[in-house]
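Reviewing the structure listed below.
A single protein chain has been removed from this complex, and every other one stays in its place.
Then we have subunit A:
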Amino acid sequence: MRATLRDHASRAVDRIRAVAGLVESHALALGALATALVLVGVFYYPVATVFVDAIVVDGRPTIEPLVSVLTSRFYLVEIFGFTAYQAFLSTVASVALGLPGAWVLARFEFPGRETLRSLTILPFVMPSIMVAIGFVATFGQNGTLNAVLRALGLPTIELLFTLPAIVVAHAFYNAPLVARVTTAAWESVDASAIETARSLGASPVRAFRDVVLPQLLPAVAVGATLTFVFTFASFPIVLALGGFQLATVEVFIYSRIQNLAYAEAAALAVVETVISLSLTYLYLRYEGRQRAAGQGARPQPRRSLWPESVTSRELGTRLAIVGYAVVVLAVFVVPIASMILTSLTGPQGELSLRHYRFLVERQQTGAAYQVRPLPAIENSLVFGAGTLLVGVPMGVLMAVLTTRDFRGRALVDALSMAPLAVSGIVVGLGLLRGLVFGIEVFGTRITATGAVAIVAAHAVGAYPFVTRNVAPLLGNLDPRLIESARSLGASRVRALLDIELPLVAAGVVAGAAFAFAISIGEFDSTVVLAEGSTSYTMPVAVERYLGRRLGPATAMGCLLLGVTSLSFVVIERFGGRYGRGGF
């Protein structure tokens, strides 16, 4: 009798243990399922509806829109041809502008080098529409450049709505990226490998060619491929600086949407997405190879920026660096400075707050259909907070998943990173056609407001950045820490909360700041979803002002700059502490 009782008791304990273990071991799977549902709901499904739009017209399947795109000389040459051409030029310009920067950052020592190095992350968090405003303020009819030319008595030039303006703006965005990855690769070159080559008889030039260059090239390739991917799908910069005269695929799709030509837009989007995904695949392959290269044991010593000896060679090098610094100033600092300056300048060139006053007046007296600044700021902050709420848990969970070994991990990796490769316009269009216009699920019509759709789109665009910041930290954690905690009595979830999360907190915060900044600056899908509604954000407001009034647009841009800078400070504070997160 007693034995049976004990038997029962122990069996009950066993069962409780089994159930607890089941929940425990499936907690991660449940989280993954939730993330997957969100992704399907706000990314894969909407994108799929865009694809369906391209092959189903008026309820009948057809390949007519796709065929018309693929056989049209206009689309292939004028649109896709031009898109690829400007992306290629932008890539060349970005590499040309970025490589000297990598050389200076990796090989020279000077005050502020670390700061400059961390500033290269700035473009990632800069709203592209703000950069576009800066370039309009610099190169426009009444921009800084022409003002300087007029002051010097020289003829003015018109750079706006030309290819060079687009290419330089793209270089502004992507040259720091090239510099960043190349600097990292350069710094990881082991000095003893170079010394070995030298001791075996190689000249400095030969040692550079044989030892350093092979380690730099993959990094340059990664930077160039990424630049091409970004500039191929670039939207706000081309829209603002090229207009519809110099239309890339993205801009053209946008104009089709505005004209309600959804089938045509969808067909273009399909072709664009296929190209983007192929490019991203290329990039991921390059990046994988790049990661395989080991970390340098001992970096090369840096030279002082001040020449130690006055030889013509040393001086020549320094002169080249000074020349490069002037170019960097012109490309990176002048546009931002011009934006700030323009926002503070009156019609006669005097210092004035009238553009800001205009914003205040518009806020007080503007009509309902007019763009008012306060709702824009409010919306931006609310959407940013929403993005954090949705995107950060998704990103952390994805990071936990991707640092674990299981079957099909590569597929999960690829699927979860796909949002990076699909253009915001396509996601926006999908959400608009799907969620906002409503979908039928088991006879019930489900619709989402523009605001919800915007948060969804921002979260999908932002969570990969959280993952990228958290995953490396998680991956570097010693598994024995978790094992120690567990042998001391902590359950798996408890060990995650007590040990893992506190240790990757810096990455989570940096990732969150990224996510916030991306939400604040997001333009592509927001402009599609905010069309005609009241859920416009600061970047959308900037673009709407830009059409008629440059001054208020620059004033709005300055507000955007302020919010963005704040995000950058947070990233810098937390990302810089461990120096390993992210890019």
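Operating definition for what follows: a residue touches a chain if its C-beta (ideal position, glycine included) is under 8 Å from a C-beta of that chain, and two chains touch if they have at least 3 such contacts; residues count from 1.
Everything below uses one rule, namely that contacts and distances are computed from a predicted model.
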Missing subunit (named according to UniProt) among the choices "Cytochrome b/b6 domain protein", "Phosphocarrier protein HPr", "Molybdate/tungstate import ATP-binding protein WtpC" or "sulfate adenylyltransferase" | "Molybdate/tungstate import ATP-binding protein WtpC"
Touching the absent chain in the whole complex: find that residue among A:184, A:415 or A:481.
-> A:481
Mind listing the subunit A residues that contact the chain we can't see here?
-> 17-18, 21, 24, 478, 480-481, 483-492, 498-499, 502-503
